[in-house]
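A protein chain is absent from this complex, but the other protein chains hold their places.
Now for chain A:
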Amino acid sequence: MATAVPHCPPKQDLPPPGGYKKIPFARVPPKSYFTGFTTIGTYVVVTAVGLGIYYLTAKKVKRDEIEMRSAQNVIFPILVAERDREFLRQLRRNRDEEAELMKNVPGWEVGTWYGEPVFKTLPEDTLVTPIFKEFYAHSDWKSYAKRAHLKLWS
């Protein structure tokens, strides 16, 4: 051996003085605010109260609906009576208009196809409600559209 090895203390990986910290292997449960029984009890109470309020509200809503229906039942005959009169007036206007329009066509009879009736099996003098486009056939487009698209505007 030619060179002398200087003396230095050996460095070794050792535990810190006092030893390692203990490994926390125990379960740490989160803090519990309620017990199971409290939770279930709260649920039952809240549901019961909610259902009670729902019942009362449903009763009120039902009552309001019936009240509204009653009021509408009263107004309905008034509106129908007025509508019937205007409807019959318009039918006469339409018939006159058709007679005026087709007066130069030989053999044309109002409400029929050259004398051939639309409905053959119906008894004489039955009032058939014309279809919508027929009813508005002689009116301008604006009144037709106003009625046809009423739902889009209301």
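Rule of thumb we're sticking to: a contact is a pair of C-beta atoms (placed from the backbone, for glycine too) under 8 Å apart; a residue touches a chain by one contact, two chains touch by 3 or more; residues count from 1.
We take it that contacts and distances are computed from a predicted model.
Participant: Of the options "Ribosome biogenesis regulatory protein-domain-containing protein", "LYR motif-containing protein 5", "NADH dehydrogenase [ubiquinone] 1 alpha subcomplex subunit 8" or "Cytokine receptor-like factor 1", which is the UniProt protein name for the chain that has been left out of view?
Facilitator: "NADH dehydrogenase [ubiquinone] 1 alpha subcomplex subunit 8"
Participant: Any idea which of A:S32, A:S70, A:N104 or A:T121 touches the chain not displayed?
Facilitator: With A:S32, A:S70, A:N104 or A:T121 as choices, the missing chain is touched by A:S70.
Participant: Tell me which residue among A:C8, A:V105 or A:L127 touches the hidden chain in the full complex.
Facilitator: In the complete complex, the chain left out is touched by residue A:L127.
Participant: Take the complete complex as the reference. Which residues in chain A touch the chain that isn't displayed?
Facilitator: 60, 63-64, 66-78, 80-82, 84-85, 87-89, 91-92, 94-95, 98, 109-112, 117-119, 124-128, 130, 134-135, 137
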